[in-house]
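Shown here: the complex without one of its protein chains, the others still in place.
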Amino acid sequence: MMGEKMKKTTNIFFDIMMYSIIFLLVFPLLNLVIWSFAKNWPWPYLLPQELGLRGILHLLGPSSRALKNLLFSIYLSMVVTIITLLLSIPAAKALGVYKFRGKEFFKILILAPIIVPPVAVALGIHLTFIRLGLANTFWGVVLVHLIPCLPYGIRILTNVFEIIGESMEMQARVLGATPWQTFTYVTLPLIAPGLVSAGSLVFIVSFSQYFLTFLIGGGRVITFAMMMFPYIQSGDRMMASVYSLVFVAATLVVLILMEKVIKSYYGAKNYFYL
Amino acid sequence: MSEILLSGISKDFNNKKVLKGINLSVQEGQMISLLGPSGCGKTTTLKVIAGLIEPDGGDILMKGQSILSTPIEKRGTVIVFQDYLLFPHLTIRQNIGFGLKMAKADKNYREDKVQEMLDLMELKGQEEKYPNQLSGGQKQRVALARALAVEPKVLLLDEPFSNLDLRLRETMREFICSLQKKLNITTILVTHDKEEALMISDKIAVMLEGEIKQFGSPVDLYENPVSEEVANFFGEANYLTGTIEKGYFNSSIGKFQTHINHHSSVRAMIRPEKIEISSQMYKTGIKGTVIKKRYAGDRVHYRILLKDIELKCIAATKEIFHIGQEVSLNINGNNIVFYEG
Amino acid sequence: MSEILLSGISKDFNNKKVLKGINLSVQEGQMISLLGPSGCGKTTTLKVIAGLIEPDGGDILMKGQSILSTPIEKRGTVIVFQDYLLFPHLTIRQNIGFGLKMAKADKNYREDKVQEMLDLMELKGQEEKYPNQLSGGQKQRVALARALAVEPKVLLLDEPFSNLDLRLRETMREFICSLQKKLNITTILVTHDKEEALMISDKIAVMLEGEIKQFGSPVDLYENPVSEEVANFFGEANYLTGTIEKGYFNSSIGKFQTHINHHSSVRAMIRPEKIEISSQMYKTGIKGTVIKKRYAGDRVHYRILLKDIELKCIAATKEIFHIGQEVSLNINGNNIVFYEG
Amino acid sequence: MKKKLNHKLKPYLMLMPAMIIILGIFVAGLTLGLLQSLGYFPAVGLREITLKYYKEVIMDEGFLSSLKFSLWIAFMSSLLSVVIGVLLAYSIVVSKYKKGLEEIVYKLPIIVPHAVAALLIYTLLSQSGILPRFLYSVGIIQEQFQFPALLFDRNGIGIIFAYVWKGTPFIAMVVYTVLSNINEKLQDVAMNLGANKRQVFLHVLLPLIMPSVLSSFIIIFAFSFGAFEVPYLLGPTNPRALPVKAFIEYTHPDWTNRPYTMTINMILTALSLLFIWIYHKTVKYISKYDG
Partner (left out) sequence: QSNPVAGEDVLESSWEAILEEIKGTEVSFYGWGGSQMTNDWIDQYLAVQLKEKYDITLNRVPMNIDEILNKLLGEKQLNTSGTIDVVWINGENFYTAKTNELLYGPFVEKLPNFEKYVDTESIEVKYDFGFPVEGYEAPYGKAQLVMIYDKARVEFVPRNHEELMELIKNNPAQFTYPAPPDFTGSAFVRNIIYDIVGYEQFVTMEADKEIISNAIQPAMDYLVELKPYLWRGGETYPATIAQLDNMFADQEVFMSVSYHPNSAGGKILTGEFPSTTNTFVFDKGTIGNTHFLAIPFNAPNKAGALAVIDFILSVEAQASKYDPKNWGDLPVLDNSKLNNEERKTFDAIDLAPGALPQDILLNHRVPEMPANFVPIIEEIWEENVLGR
């Protein structure tokens, strides 16, 4: 939000900049749409010479099970997102609000799953999950997805908690709210915009996992990403594009819904934390 | 048994002592004012009582029981914060009803109560606004309303009227006093308005640099401040040095009768409004010249130059003196407070 | 030419008129106070002058030039905000130096200036703290210091002393007055402290519900409020109804001589402190009984019951009356203000 | 005093659930990876703890150029993403037009997996991509090879493009969340004190969003320093980015080769930690002397 005055006098420079950047970000995706239907597109043509429906027919065909897996993947990633957020909120609050020994250490440790390439930990994680009896199970996959998701959830919410601090929660407690009531009536609404960002990102990270899903799902849990990646690797641009397009569109729908739900529940406003 | 007893509460911030062993005992249903210069630790004291800040030392008893380990929301103490802390995501109505909602109060009761508060706080028409759409005084009233709505056992008010105009301040003050008496709410009020404190408190505590320097009745505090510091804090004052001999205080400006008998050299404090000014030259009067004058509506502040000393005086507007005018001052020895020189 | 001229400024929020055509003219170097009840539009007016809110109608001239399209940062008007709005990411030192840094002032000058402000505002020892580590009054002083450091042409103060104790308030007030005179800063001060306004302003504007109702000298405003509303706002008042005939005001409690001659039925306003109370029963006095009494340190507030009417009176503490005591009241007809009945 | 202890423990308790997962599972996995890098991998018959893999990897002549290459890619792409992302977030916030679509569409690249991003960059910027086709169609180039070789080149331009494309909206989203929650009144105050728009941005907004910017910089830096997909698909055969080297070793069918993968990964991890640490220190140092 910007002061009324400021907005008015802002020159069009920023509008031009915004639209140029957005154009550069969105334009490549147009390519994805074209490639989804491009049967034949040799140099030097700007548009395909021949269109085809091979990709979309395969994807929609019942034998590919793509749509069924898509729904399942959305469900799986939603579960992961919710659990990640539930674990991230207290951790982020601790990192964002309190002072304690080792805070910097924890902040970096949280990043470990982003820093360390997954293959370095794959075997160890796999063995752990087999021991826990979680290998090849739905909940095993959920649990293993938490690993790459938590850093995003925690880091983003930490930023939010650093901004809002604790005073509003204290005020609620003083008015007789129990810690739980404080959480639901004050904390959640205040961090709602941050929850939308963190939730979106966590969903995306989970939804695009394939390595860990292979490893722990063992083929018993098949996600959309697992079906998509072989096509990306094999360079079949039409298949890769069709899958990616559906992947992006489905994610977008989920994210918009998620934002709508969170905001309709907690009010659609930004609050001045600062 | 006192409702609230602070014993030896201390608190450091960044190794700087902010509270240095606060002792305070408030009886049930009393209205106590806490006065002190900016930064002396008033807000911190309130926060300690409410449980928002954990003291480094000392204990807080409520009805004889230590509440140090009682969770904030179980203490039954409600603060109205100096900076309001209204919930930005809730409307005014929801803000005021928050505490009752948390207590799972009956919905009808809650709505009635909120409505009552809106009326009393003259907030009608604002109920559906969000806090950032309110004026300063309106926010302050919402904060007050939100606290009062839960009818707490102990009410901690941190300069709750500072942004209100005179009339509203009067109204709010009256309302809180009557509510406080009716529900027997123990109240601690932090205020910078000396008059307010004197007028509505059962007792007043003066805090200086993290310590309670005097705790007593309004008259006590105003008329007999235990130290110059307290006296200074409590309003403007004139100081004279001199000696007391045989029931008389001798100073450069004259000799005044007192109750005090022991012989000593002292500093004498005289409040500006205890000095009578007159244009008639009484023979007992002390002669002086008006050198400064400030109109304050219902009274006038003067500076009067005596031989070698300047005195602050405050007088009603019945007779107005002009700068340069020769006046006669009259000081009643009983109105002089003495401190060891 | 006036430094600032508001002409017909209006502003709506959510289709509710908040400013209804404000006209105000402030001369260069003047100190103007803006008084009015909470929510009447004072802050909004200051923000309009500073350019933070764009008015829906009307014009603002500075030295005769419209500044409506002048960017905020070029107006040379600095506000001290009611809610401080200190920069949370900057230390106190950095907060105070912010404006000078923006103006790319010489670094040595900046450092000296900040140090000077820290000293004047009694903020030594706080300079490396962040705003959330300060007490309410300290924050307020930082906000003041931050504004004063840039030595603005026009200073807009929104209740800048509300959280300060008496002594500090006095000091700050003195300091601002002297700075203002020295640098010839045009100042508009929003305050709820009537006495403050009366004592330090060149002129006072009283604002009610988005309109300036009276704009005049302190004496003017206190002694001759143009309407009951203004009178009410400006302090406590007693009202009597009656008629004026042949230079006399006749009311239920007596007959008072006035300058006014025309025959009319009127409402008469008498300030509580303009009523003299005495235990001696003058023959010209009006008899009454003390029914309420509130000690306020340097004076006492009384309610006196006459035959059928209750009057508020304020008296010095020289003689204290007790509840139930029969007293005699004396009212000088010249102290009565009349409004059309 | 019991309460005091609880108070001290509170942040740790709040961190615990997340930490159990990260420490319990992740670090357990990492330990095994570390052991493997030291040559202990009994499952395939390697039991001798040795530093020889580290020696070999570090002594490898390509190692240094791979490291430099990885570092360059990660640093440049993160830096560009941060700059463009912050500008984007800011310009959305100050844009006078109605928001809605703009607020959503810029996030799209975040959704796109990195491998797909690489594919898209390929179809755009390869010498037979959309851009050269466009240039050809307007007559600026006559042959494919006249279009500069942006992909598979030693400067990693294609890789950087792909990472910037992915990273910019990520930064913008995080920053936008914070930026749109900054009390606009603080900007009013700043302008009131004489700050122009640029100064408001530099001295008020930027410092306020800085914690978020810094932490998202770290995220994308660490990510692009350690991920193999994009440099694998868009990078040159020589030098290969470190993660690509690790990946190629990983796919080596002979499992007694596994320690090489693990060694490269451990070095990657250690370096990443080192850079993050240096970065933290630098930022602290800079912000301290920001008079």
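As written, the chains take the letters A, B, C and D, and residue 1 is the first residue of each chain.
Please note the rule applied: contacts are C-beta pairs under 8 Å (C-beta built on N, C-alpha and C of every residue); 3 or more make two chains touch, one makes a residue touch a chain.
Model, not experiment: these values are computed from the prediction.
Considering the full assembly, A:222 is the residue among A:82, A:222 or A:258 that touches the omitted chain. Summary of contacts with the chain left out: across D:43, D:101 or D:274, the touching residue is D:43. For the chain missing from the display, the contacting residue among A:79, A:108 or A:130 is A:130, taking the whole complex into account.
Considering D:126, D:168, D:187 or D:216, the position touching the chain not shown turns out to be D:126 (whole complex). Where chain A meets the missing chain, the touching residues are 39-43, 50, 52, 54-55, 58, 63-65, 122-123, 126-127, 130-131, 135-136, 211, 214-215, 218-220, 222, 226-227, 230-231, 233-239. Contact between chain D and the unshown chain involves residues 43-44, 62, 122, 126-128, 144-145, 149, 152-154, 232-233, 235-238, 248, 250-255, 257.
Convention: only the chains that are shown with their structure count from here on.
Distance between chain B and chain D, defined via averaged C-alpha coordinates, is recorded as 58 Å. Once the centre of each chain is set as its mean CA position, chain B and chain C turn out to be 21 Å apart. Across the assembly, chain A contributes 3, 5-6, 8-9, 271-272, 274 as residues in contact with two or more other chains.
Counting partner chains per residue, chain D shows two or more touched chains at residues 183, 185-186, 188, 191, 208. Contact residues on chain D toward chain A in their complex (touch as defined above): 8, 10-12, 14-15, 17-19, 21-33, 36, 84, 87-88, 90-97, 102, 104-113, 115-116, 119-121, 123-124, 128, 130, 132-134, 136-137, 144, 165, 168-170, 173-174, 177-178, 180-188, 191, 197, 200, 208, 211-212, 215-216, 218-219, 222-223, 225-228, 243, 246-247, 250, 261-262, 265-266, 268-269, 272-273, 276-277, 280. Put simply, chain A touches chain B in their complex at residues 167-168, 170-179, 181, 185-186, 189-190, 266-267, 269, 271-272. Chain C contributes residues 13-14, 35-39, 42-44, 82-83, 133-138, 140-141, 158-159, 162-169, 192, 194-195, 198-199, 218-219, 222, 232-235, 271-274, 276, 294-299, 301, 314, 316-318 to its touches with chain B in the complex.
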